[in-house]
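Shown here: the complex without one of its protein chains, the others still in place.
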Amino acid sequence: MSAFDIPTNESLKTPEQRIEELGIELPPAQVGVGDYEAWAITGNLLMTSGQLPWIDGDLKFKGKIGSDLSMEEGYEAFRLSALNAITQLKSALGELSRVKQIVRLEGTMGCAPGFIRQPEALNGASHIINQVFGKRGRHTRMIYSNNEMPLDCATLVVIFAEIE
Amino acid sequence: MSAFDIPTNESLKTPEQRIEELGIELPPAQVGVGDYEAWAITGNLLMTSGQLPWIDGDLKFKGKIGSDLSMEEGYEAFRLSALNAITQLKSALGELSRVKQIVRLEGTMGCAPGFIRQPEALNGASHIINQVFGKRGRHTRMIYSNNEMPLDCATLVVIFAEIE
Partner (left out) sequence: MSAFDIPTNESLKTPEQRIEELGIELPPAQVGVGDYEAWAITGNLLMTSGQLPWIDGDLKFKGKIGSDLSMEEGYEAFRLSALNAITQLKSALGELSRVKQIVRLEGTMGCAPGFIRQPEALNGASHIINQVFGKRGRHTRMIYSNNEMPLDCATLVVIFAEIE
């Protein structure tokens, strides 16, 4: 899976159609694990809270990448965290076509000692964002490698999006 | 302490009045520990630098949450870091009623091995923000769990606020 999988004719399709073509479903919106909101809008900027790799209320990926989890599992965990973030964008906007540009991706991950392949793992989030949003998904990003993670989740993803 | 402690009739009260009702005082504004500013404004967005749990120039909470400090002490450390951030908002704005919405909270904490109750600890910041700002305090947030912390402080808090 790579950036080259971005569908052609992308401008003709909505993000929801691309999600369907990819054969995936967005996970249901998850309630936060503390006293906060899942998203906020200020001006034309929409930002999410940190999204864990939930499916139907279960944390699918727990433990540290590089020991409990392989790099490939870390990739999948970031992909699922990103899908949860996309769910929150949809909750905020109704239609994902209201996203003008994904401007920032934050990825936090639990790292085992000696693990230094974070960029490959975070590509799990970057690739799905690029696939779903096409050119509008091209984003900056920052990686944070943590020694422990909330609820022992493998990954957290925040998205900042410019909206119309 | 919970979100349900948000005062009623909140729209009739200023954040400063709520702070007084809570029986607390904002800590004095603290000088940064490096060559930077405590806050900046761009457009309608006000952002603070990372705020340590200072009181009168003393770091009240040092060490790692989960070993040196209990979860409850981590909660208190985050509450104090958030109060220091609110002090910076007031320094920037004069009156906290100029805050239209707290849009983002960043919390960084020193975590002992095996500590995974970060969301409960960060609620120390979220709760006081919600109590002081009411509906205007409802925010997104992101947790970063760190193996070491600047000056061995327990917590750091950044706030992004939309202003009028």
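Residue numbering begins at 1 within each chain, and the chains themselves are lettered A and B in the order written.
Criterion: a contact is a pair of C-beta atoms (placed from the backbone, for glycine too) under 8 Å apart; a residue touches a chain by one contact, two chains touch by 3 or more.
None of the values given here were measured: they were computed from a predicted structure.
When the missing chain is restored to the complex, the residue among B:39, B:54 or B:115 that touches it is B:39. When the whole complex is considered, the residue among A:38, A:77, A:111 or A:158 that touches the unshown chain is A:111.
Touching the missing chain, out of B:19, B:47 or B:103, is residue B:47.
Where subunit B meets the omitted chain, the residues involved are 33-43, 45, 47-50, 106, 108, 144, 146-152, 156, 158.
In the full complex, subunit A contacts the hidden chain through residues 2-3, 43-45, 66, 101, 103-105, 111-120, 122-123, 126-127, 130, 138-147, 160, 162.
The definition used in the following text is that only the chains that are shown with their structure count from here on.
Distance between subunit A and subunit B, defined via averaged C-alpha coordinates, is recorded as 26 Å.
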